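One chain of protein is taken out of this complex; the other chains stay put.
Chains: A and B, in written order; residue numbering restarts at 1 for each.
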Amino acid sequence: MIRILVIGLFCLGLWGILISRSLLRKIIGLSILNSSVVVLFILAGRLDGKSAPILSAVREGSIVDPLPQALMLTAIVVSLSVTAVGLILAVKIYRSCGSLDIKEIEESPDEYDH
Amino acid sequence: MNTTIDLPVILLLFSPLAAAIISICGKFIPSRYTEWPGFIVWIAGSITALAAAFPVIASGATLQYSLGGWAEPLGISLEITGLTWIATLTDIIIASSAWLCTRRSGQSTPLFYFFFFMALFSLQGVLCTRDIFNLFVWFEVLSLSSFVLISYDRSLISRIAAFRYLLISSMSILLFLIGVWILYQLFGELGLVQIGIKARALRTGGSPPSYSRAAGAAAGLITAGILTRAAIIPFHTWLPDAHSAAPYQVSALLSGFVIKAPMLALWRIFDAFSFPELLDLLIWIGGICALWGVLAAMVQRDAKKLLGYHSVSQMGYIIAAFGAGSRLGRTAALFYIIAHALFKSLLFLSVGRVTVGVGSRDVYAIRGGARRFPADTFFFIIAAASISGIPFFAGFTGKILVTESLYGHPVSYMLLAAGVGTAASFFKLARIFTGKPSPEEPSPGEHGSVQEEDTKVSVSAFIGMSIVAAGCIILGAFPGIVDRGIESLATGSTRMLKASFIDWYSLSHLKKASFSIGSGFLLSFLLVSGPGRSLSHIVRGLKTGLNGSLRLILLGFLVLIIFTALSY
Partner (left out) sequence: MRTKTDMLDVASRKLAPYVLLFGCYLISYGHLSPGGGFQGGVILASGLILPALGCRKERREDLLSNYALSIGETVGFIFLFLLGIVGIAATGTFLADPFPATVRPHAWFIFFLNLAIGLKVGAGIGLLGLLLIRESEEPSYD
């Protein structure tokens, strides 16, 4: 069931990046893609029915695998930074170009090709 | 596993970080006190660490360092191998030359140096790490620094280029991460060595075929993610825009080393996995990459985009040599990595200074640079001779090594054709320096940056560029000595070859070189003629936009994954 969620989020993010024409939607698509990979990794910890990974709690049954959670913390930080840089670049492009549409940006006369 | 603590590793890794911290303090104290100290801290720390590491490397061992005192497999450890050692040495030469060239330009602000040194810090991390997720982290720090450095001159083109690079590299690194997920699900390990042991056991043992498919798919995802960073066809579309829009010192560092470090990481990963079918595919990918890059480079009008497409093409040589898989192939790949780093950064520095001084990047419009920029002309000649494969320069040795390692393979003919095209496009580029200077009218549409720069080269820039040029000449004029040293570093063995088994200046090699250069010379006349220019204009118009290149990359990923999953 939750695999469907992961695959759905992944496809949504890919759709946003590949098909959207607005820069902002591409960044949102990237962020959704990141979230899907994060959920995918957390699932690798096999969460059902286990307790938190703290040493005193080990007595009752097994613990959740904490390694993917630590990895994904790093991945979330990285994705946040990349999203931030992407947003700032998009804002600056918008100020110079007047549009967020990728086709208009690429055809704008500032491209050095004539 | 033991928790070994070899201090040179941590010194090597943290010198650029310390330099970055010193540079960022330039926000609060006058930046006069932070620029040279930062540079000196980085150079001194790195060279001390390399010197301290040399005895251990020369005896064939490696230095390791466990972060936080946690041994593998619980913790992350860093390692200096022979490969790391020589790559770091090359990196120091290129980066110091690029830094010295920033001295009197508009780039010497504290924030620029901070990101410059953070890029160097993450490059060291990529070279030293032994853990695949740690590799992801270093890649991302590297790319974040690159985004800032590429868009540093605040022009619209550089921001668009940085944005394109951002989307492409983030998408591909996420697919890389999915590959890491598959590996973690299969093997439960993240260290490269541990993964390699289990992957080899999977290949030889009798495990269910779905496991092999999954491991193959993971290998494909990881390889494709890394190849995107290294700008190989079909994942290369970000590179010409990014490297042409960046300030030229940044382009020198990017083209010189930042696209090589992922290749070296792939090297380490392939040392862990063993996947001969993928290596065969890499030879073909390398050949196509070399040819395609050169074809695109020949028709370019923007001088820096021409150099950018050449980076793509030369990376094809490196990948093809690496894919050969043999001892000679690995030596060739490592030699070409070093040689290309040296001459490409020298090209960017010299051509960059000229384009900034004149105010335009148009190859057809700029003439007569030799009179205004004599020092840059001298360095350009050395670098262009290297890349075209003229004897006694670094590229000659490199191309011989590469073609010898691929002897008889059809790809070697593609590389020969690429050599012709390389020579042609550099004769075309050399027109910037020949002829009479045109009147002071740069063509319309040059990038609107506010760099002020003298046309006379500063002392520090001259020193920097001459060190790199000396490297090009040494690698070319003394092939035997370097060949033996590099061979042992590339293959990790301790015994050096007694005598050079390649006859460097044999008649066939000289014939091939003169054929390439001669036909390239003739072809260049065709390129700058009238019909040649219009044809170039048509071919240039065929480039893909951002959406198109993203879809192309995804298609490339799919094809590669299907191939690797079915053949593991």
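Here is the rule we use: a residue touches a chain if its C-beta (ideal position, glycine included) is under 8 Å from a C-beta of that chain, and two chains touch if they have at least 3 such contacts.
The model shown is predicted, which means the values in this text are computed figures rather than measured ones.
Listed by label, the shown chains that the missing chain touches in the whole complex are A, B.
Interface residues of chain B with the unshown chain, by the touch rule above, are 3, 5, 10, 14, 17, 21, 24-25, 27-28, 65-69, 154. Seen from chain A, the chain kept out of the figure touches residues 54, 73, 76-77, 80, 84, 87-88, 91-92, 95-96.
We adopt the following convention: only the chains that are shown with their structure count from here on.
Our note on geometry: chain A versus chain B, Cα centroid distance of 28 Å, whole angstroms. Those residues of chain A lying in contact with chain B across their complex are 14, 17-19, 21, 23, 26, 30, 33-34, 37, 40-41, 44, 67-68, 71, 74-75, 78-79, 81-82, 85-86, 89-90, 92-93, 96-97, 102-103, 105-106, 108-114. Residues 133, 136-137, 140, 143-144, 147-148, 151, 154, 156-157, 159-160, 162-163, 166-167, 170-171, 174, 177-178, 181, 184-185, 190, 301-302, 361, 443-447, 540, 545-547, 550-551, 554 of chain B are the ones touching chain A in the complex.
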